Each structure stands twice: as structure tokens, then as C-alpha cells.
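Shown here: the complex without one of its protein chains, the others still in place.
Let's turn to subunit A:
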Amino acid sequence: MRLAPFRILLGLFCLLVAVWLVMPTLVIIPMSFNEKKSLAFPPSGFSWQWYANFFTNPDWLSSFFNSLRVAGLVAVAATLIGTLASLGLSRMKHAGAGLLRAILITPMIVPGVVLAIGIYAVYLDYQLVGTTTGFVIAHTMLAIPFVIIAVSASLEVFDVRLETAAASLGADRFTTFRTVTLPLIAPGILSGLLFAFVTSFDEIIVALFITSPYLKTLPVQIFTSITRDADPTVTAVGTIIFIATTLIISAGLIISSKSTRS
């Protein structure tokens, strides 16, 4: 009981930190319903016009579908490569495995701008700037570490001896993988897939370098729109993306926490 004042102070401090972390995101939501064409805060009036604009303006819609397409392909490619890499790494016995894992994780650690410059330089030579292929390759590279981390966590708690048991019961290696290993690491793979999708969907740095007027992703469109004119449509887009990614990431976290518990 003597500690009560200290506890209240600590609580207030934590609340302050929480507000500080969440505020910039939450400011977007009321702004997206602004009646005037301005980014002023606090907003005045109420209207759905910026949402309507997003769904009718071809610039916004095409960039949105570009992002969906790229992120979808990236999610599949990164999950496939990342899962296979995790399986290989988990079965490697010698010391090289640690080094190899570190190399595969580097895209997550290297500053985005550095990667972007490198990618841009190479893409100019190979005419990959402004192509879906270019976006998918670059984003897959960025997403693979997330898949490896998620799947490796699942493999960490997977009991390899179950594969021996399956073999004794008559299952060949592929059947064992399909009926025993895959179902047990599926939560890790699924959360890797979601993280890969989100990584690509909201990636801006590399995208700004390799974009072209013919292929813009949503984050690029947001950036150019807000630097060219103060179009409040970005706040509506921001709100939509915020809600969508929150849902996807929570799903991923729930799935992966379930898998590590079992």
C-alpha cells in the first residue's frame, strides 16, 4: 500500500507512452471524414467523400490493385522459398547453418535505402524498373526473413522423432511431410505468409526507386499524392490500410502464438 503513489505515477507514464505510440495512427481516422479539402487537424464536418474518391478515382484504384497483386505474388513466393529454407536450416547439423541463417535474415537488417539503391542500379541494367516482376523479386527478398523467422519458430517446437515414427508406420518421406510435418508447422507457415504479404503491401522505400508512371503501388501513390497536393483521400486510404493490416497481423500473431503453445 505504501507504493500506491508510485504505482499511479508508473501507470500514468505507461499511458503516456501508449498514447504517444498510437496517436499518429489514430489522428488519421477523424481526418478521413473531413468535409473540407484540407489536412487540417482537428477536421470540421463529416463526409464520406474521400472514401468515395478512393473507390472511383482510377489512379487510386489501379495502385491499390497493383499492390494487392504484387503482395499476393510476394506472399506465395516468399512463403515457398522461406519455408524450404527453414526446413533445410533446421536439418543442417554443421556450424555453417548459423551463418547461412544470418545471411538469409540480412534483408531485414540492412537499411532500406541501401538496398533500394542497389536494387535500382541492377534493375536499370535489366529493364526491371516499373515491372511487376521487378517489384515481386525485390519485395520477396525483403519478405523472406519474416517467413524464415516464423517457420523456424514452428520447427523449433516440432518433434523430429515424429517423422521416425511415421516412417515405422509405413509413410515415405513425402507422405510424412504432407501428413505429419506440414500440418504441425502450418501455423508458422501461415503467419509467415501474412507477414510476407504485409511487408510487400506497405513497402515504400524500394518501391519509390523502382516505380514508374505505369506501375505504382499504393504506398507510392499515397506519397506522390501528398507531396503534390494535400489530397485528404490519403487519410481515407490510410484508415483502410490501417484497419486491414491490423486485422491481418493480429490474425498472424494469434496463429503463431497458438502453434508455439501446443
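One rule holds in what follows: contacts are C-beta pairs under 8 Å (C-beta built on N, C-alpha and C of every residue); 3 or more make two chains touch, one makes a residue touch a chain; residues count from 1.
Assume contacts and distances are computed from a predicted model.
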{"item": "Undisplayed chain, where the name is taken from the UniProt record, one of \"Putative spermidine/putrescine transport system ATP-binding protein\", \"Response regulator receiver domain-containing protein\", \"Protein-glutamate O-methyltransferase CheR\" or \"LLM class flavin-dependent oxidoreductase\"", "value": "\"Putative spermidine/putrescine transport system ATP-binding protein\""}
{"item": "Option touching the unshown chain, where A:164, A:212 or A:257 are the choices", "value": "A:164"}
{"item": "Selected from A:184, A:205, A:226 or A:248 as touching the chain missing from the view", "value": "A:184"}
{"item": "Residue numbers in subunit A that touch the chain omitted from display", "value": "159, 161-162, 164-172, 175-176, 179-180, 183-184, 262"}
